[in-house]
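Before we start, here is the structure in question, set down as structure tokens.
Note that this complex is displayed minus one protein chain, with the remaining chains in position.
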Amino acid sequence: MATVRRLVLDVLKPHDPPLVDFADRVAETDGVEGVTVSLIEHDREVQNVEVTLDGAALDVASIEETIEQLGGTIHSVDLVACGEYVVGDRPPSRDR
Amino acid sequence: MATVRRLVLDVLKPHDPPLVDFADRVAETDGVEGVTVSLIEHDREVQNVEVTLDGAALDVASIEETIEQLGGTIHSVDLVACGEYVVGDRPPSRDR
Amino acid sequence: MATVRRLVLDVLKPHDPPLVDFADRVAETDGVEGVTVSLIEHDREVQNVEVTLDGAALDVASIEETIEQLGGTIHSVDLVACGEYVVGDRPPSRDR
Amino acid sequence: MATVRRLVLDVLKPHDPPLVDFADRVAETDGVEGVTVSLIEHDREVQNVEVTLDGAALDVASIEETIEQLGGTIHSVDLVACGEYVVGDRPPSRDR
Amino acid sequence: MATVRRLVLDVLKPHDPPLVDFADRVAETDGVEGVTVSLIEHDREVQNVEVTLDGAALDVASIEETIEQLGGTIHSVDLVACGEYVVGDRPPSRDR
Amino acid sequence: MATVRRLVLDVLKPHDPPLVDFADRVAETDGVEGVTVSLIEHDREVQNVEVTLDGAALDVASIEETIEQLGGTIHSVDLVACGEYVVGDRPPSRDR
Partner (left out) sequence: MATVRRLVLDVLKPHDPPLVDFADRVAETDGVEGVTVSLIEHDREVQNVEVTLDGAALDVASIEETIEQLGGTIHSVDLVACGEYVVGDRPPSRDR
């Protein structure tokens, strides 16, 4: 099983819990080193947020479960990075 | 409880206190290492400002309280970053 | 045979398997150090994704096979980088 | 009192003193490590300039006073950064 | 004879050989440290690709020959960098 | 007197002396570590150039004098940076 190192999710969430509590709870999920939640759009009922998670081995099922427990719906998985590092963040190995 | 490391707020504030005093007071709030307040728009009555706060463990309730004491209203929380570091500022851990 | 260090593929895949499982399986393919799968577009039937792979020596045939086994179709190979390093990621050698 | 580390001001100033003398005098104000004055617009009477100041502890009152003595009017304070460092210039502290 | 360190070519190639084999063969040419082939456009017959090559001393004639052997036509040479390093990749020498 | 570290001037100059001689003479002026002259626009009579000068302590009067001796007219001073360093080129000091 390769390790998931970055996940970017498009999520619809109710106003409650507030963004800070939502991010806080998601950050507590197994394998999450850091999470940034950005508000894309909101109306009276829901907030559309982009959730970017980094970690050495993200537990995707737990993350999805946490988001659902918080009343959120994952509209789409926009990016997944697997392997030894996040491709794009640094050049690949090269001949010494 | 995960640690909140960055917070970006969209705030409406009266012209008084001036931006410098406003930023100064917010910077004194517990857990705030640095705060940048940028003027987005203003009219005769209010200033719409973006408040970006960084810290090792931001006390969000205190920050909200300070802003309200200064006559400000948090229009929206635009970004929250929790965890061991701010996702996006540096690549996640990788296999050595 | 020169070594393939980066590959960018435009792929059409069914919704099943989900993006995470898809990326995970591709990451397990020989020679892949890291893979990032980004969602470009999707409709009811298919997802159009961009797959970026890095490695010291990517096994392109295995990668193509894995993608096909997962129900994906490689619409186009958008970028291939071969040689001692990925051109563009760092300046070439120079006179000391 | 938190320390003000960066200030960005939108200023209207007469053509006299010239930009160089204006910047020079502002740079001499207490706590100013560096100041950059950029010409945004100008007509026959006035120059609209953006004044960016950095310092370990900017004395905002003295800066405002200096600008007024030079015939300038602070149209708006566009940015204030307070605290241990300028948020945005480097990532916040993180767990070691 | 100055050394050619970077070459950017606009090439029209048939679909066969595929991009990976094409890049692979070009990478094997004398003096090539790395090559990146990017797909610009394609129709039923041909692919328009940008070929970026780096090396300590690119053998341009061999590169052209390899491309022609693979059925490609060099539509234009878009960039050539010669000398001790690639101008633009790092600042020139300066007084110590 | 604070030190002027960067100056950006909008200058109208005749075609003679040529840009190289013009830049060369300006670079010889006291306190100038480096000067870059970029051609913005030109017609039959004049060249509109942007002159960017860096130094530890630019002697603005000498620079203006040199430009005038070369037949140039300073249309506007677009940027002046004074103090210990050029604000914007590196983060300000911070608490250790």
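For reference, chains read A, B, C, D, E and F in written order, and residue numbers begin at 1 within each chain.
Keep in mind that, in the parts below, contacts are C-beta pairs under 8 Å (C-beta built on N, C-alpha and C of every residue); 3 or more make two chains touch, one makes a residue touch a chain.
Being a predicted model, the structure only gives us computed values, none of them experimental.
Student: Kindly state which of the options F:Ala27, F:Val46 or F:Ile74 is in contact with the chain not pictured.
Tutor: Only one of F:Ala27, F:Val46 or F:Ile74 touches the chain omitted from view, namely F:Ala27.
Student: At which residues does chain E meet the chain that is not included here?
Tutor: Chain E touches the chain not shown through residues 1-2, 4-7, 60, 76-88, 91-95.
Student: Taking the full complex into account, what residues of chain F touch the chain not shown?
Tutor: 5-6, 18-20, 22-28, 32-39, 42, 52-56, 84-86, 89-90
Convention: only the chains that are shown with their structure count from here on.
Student: Which neighbours does chain B have in common with chain F?
Tutor: Neighbours common to chain B and chain F are D.
Student: Between chain C and chain F, what's the gap in Å when you average each chain's C-alpha atoms?
Tutor: 49
Student: Report the inter-chain centroid distance for chain B and chain C in whole angstrom, where each centroid is the mean of the CA atoms.
Tutor: The mean C-alpha positions of chain B and chain C differ by 39 Å.
Student: Listing for chain D: what residues touch at least two other chains?
Tutor: In chain D, 5-6, 84-86 touch at least two other chains.
Student: Which two-chain combinations touch?
Tutor: Inter-chain contacts occur between A-B, A-C, B-D, C-E, D-F.
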